[in-house]
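Only one structure is covered here, and it is reproduced in the block below.
Removed: one protein chain of the complex. Kept in place: all other protein chains.
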Amino acid sequence: MGIAVEAVIALVKIAVVLGVVSLVVAYLTYLERKIIAHIQQRLGPMRVGWHGLLQPIADGAKLFLKEDIIPDKADKVVFVIAPIMVLVPAFVVYSVLPFSSTFYITQVNIGIFFILAVSSLGVFGIVMAGWASNSKYSLLGALRSAAQMLSYEIFLGFSIIGPLMLAGSLNMQKIVEAQSDVWFVFYQPLAFVVFFIAALAETNRVPFDLPEAETELVAGFHTEYSGMKFAFFFLAEYASIMVVSTVAVTLFFGGWQGIGWIPLPGFVWYVLKLGAMIFVFIWIRATLPRYRYDQLMRLGWKFMFPLVMANIFLTGLVKFLFL
Amino acid sequence: MAGQLFFYFLALLTVAGAVAVVALPNPLYSVLSLVATFLGLAGLYLSLNAQFVAVVQVIVYAGAIMMLFLFVVMLINLGREERQALRLPVQKLAGTIIGLGVFAGLVNLYATTPLLTGAKGLFPAARLAEVGSVQAVGRLLVTQYVLPFQAMAVLLFVGIVGAVVLARRRAR
Partner (left out) sequence: MTIPFPQIHWAYLLPVLLVVGGAVFVLMWDAFFPQRERSFLVTLTLAVLASALGASLAAQPGSEAASMGGMYLYDGFTRFVFALILLSSFFSVLLSAAQRSLEEVPAGDYLGLILFATSGMMLMAATRSLLMVFVGLEIFSLALYVLAGFLRGQPEGNEAALKYFLLGSFASGFLLYGMALIFGATGSVDLMEIAQRLTTSPPSRSPAFLLGLGFVVVGLGFKVAAAPFYMWTPDVYEGSPTAVTAFMSVGPKVAAFAAFFRLLLAVGPRAGAELDAILWVMAVLTMTAGNVSAIWQSNIKRMLAYSSIAHAGYILVALAAVRRGSDLATGSFLFYMLVYALMNMGAFCVVVAAGARGEERTRIEDYAGLGYTRPALAAAMALFMVSLAGIPPTGGFVAKFYLFSAAVKVGFVWLPVIAVLNSVVSVSYYLRLVVLMYMREPGEAPARPGLLGPGWSYALAALVLAAAGVLNFGIFPSSFFELALRSTLLLN
């Protein structure tokens, strides 16, 4: 019977996390629209609820009820699987995130590594979507996305090696504990810059939103999608933003560790830092223009790659000589 | 019990994926099935406490290499007609027979030969859980296997240089 009980508990936990994350992600879209609107001296959504607070729910309902169009020339099976392939990895990652020291779905001692691995699968869905749509905009978007995400995954992976070397562990909890004195962002500023840029590219955010550049590709890989399937891509994108923000906070900003004397519970610190991180993501979207494709690759391979390698080398050297 | 269920599920995923790779007519479906196989393998590694291998399996094979396959399949994008010509019935039959033969041989091998690796090797699952998979691999990489590790770096570098040499426009 023990197994059955455990299974039920696990399922409940999964359901809770899924529900909360979906809701939070839905409100991220609201937040994004609001913040960008205010940056651009507009008001943003105002009609549904107080200051448009119910807007995400209305949007959700709309997308849910909308007709689900599958293009005639599309590869039906892949077309249907693709959005799921995008969404599932984005949510699976949450299974190893420690929301607090007691609430988590599972603990793996390779924590951060697992996150990298699973999120690297998201690109499959995007490429499948682009191919299955049988439209040139979609395919171009998908190809761009694949090249971009595969390249920047490398910088993302290498940029976290510096902090990991300092922490001496892959376990998220231990990494946070290692920053009780100084946040790693002060030891590893280079790594953080590279990580942040790579995270922008990995989540296909401005200024690296070439896969869905609306001025060139309509909407890139998800041009042909509508209804819930479209919503899946959206959910996945914002879920990924949450994940990379979480990783950034954990690796560079001391996770749930507070600042000095201010007496706030760890969880609040965590949410505050996460919110700040996400705000920067949105802020950048409102500020920066899009990169060109060759600029993207040049930035990655000629600038970030040597930088992050030098960072690893320096970290190792310093650790070997002084610690 | 739960572990066994887990194993059978993953084994089924792995084998079914592998069968689908060869059985499905559309190369794209084959690639996706291979991804499923790799994910199943990664799960099997996880259940053996070999987390590092599992993650590498996902990042390198499922993530990077299959992406490359997908690229090739998508860009070539064989139409139905071309695929007809690629039926190759004789080769298919021969492949099936040889494949079954190899399979029988392996089963026989496994039944008759006392293999000295795996459970009898240096790192059975229990010991791996003790020392940690990443730690074990990392330590070995910088001590006993430091030379192959560095040599692999040279190998990868040669691969990159070679790819750039072959791919770049004929300048100069």
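As written, the chains take the letters A and B, and residue 1 is the first residue of each chain.
In this section, contacts are C-beta pairs under 8 Å (C-beta built on N, C-alpha and C of every residue); 3 or more make two chains touch, one makes a residue touch a chain.
Quick caveat: nothing in here was measured; it's all calculated off a predicted structure.
*Asks:* Among the chains in view, which touch the chain not shown?
*Replies:* Contacts of the omitted chain with visible chains: B.
*Asks:* For a quick check of understanding: of B:68, B:104 or B:155, which residue touches the chain that isn't displayed?
*Replies:* With B:68, B:104 or B:155 as choices, the missing chain is touched by B:155.
*Asks:* What chain B residues would touch the chain not displayed?
*Replies:* 105, 108-109, 112-117, 120-121, 135, 139, 142-148, 151-152, 154-155, 157-159, 161-162, 164-166, 170, 172
The rule is short, and it goes like this: only the chains that are shown with their structure count from here on.
*Asks:* What is the distance in Å between the mean C-alpha positions of chain A and chain B?
*Replies:* 27
*Asks:* Where on chain B is chain A touching in the complex?
*Replies:* 1-2, 28-29, 32, 35, 51-52, 55, 58-59, 62-64, 66-67, 70-71, 74, 132-134
*Asks:* If you look only at chain A, which of its residues touch chain B in the complex?
*Replies:* 3, 7, 75, 77-78, 81, 108-110, 113-114, 116-118, 120-121, 123-124, 127-128, 131, 139, 142-143, 146, 150, 153, 170
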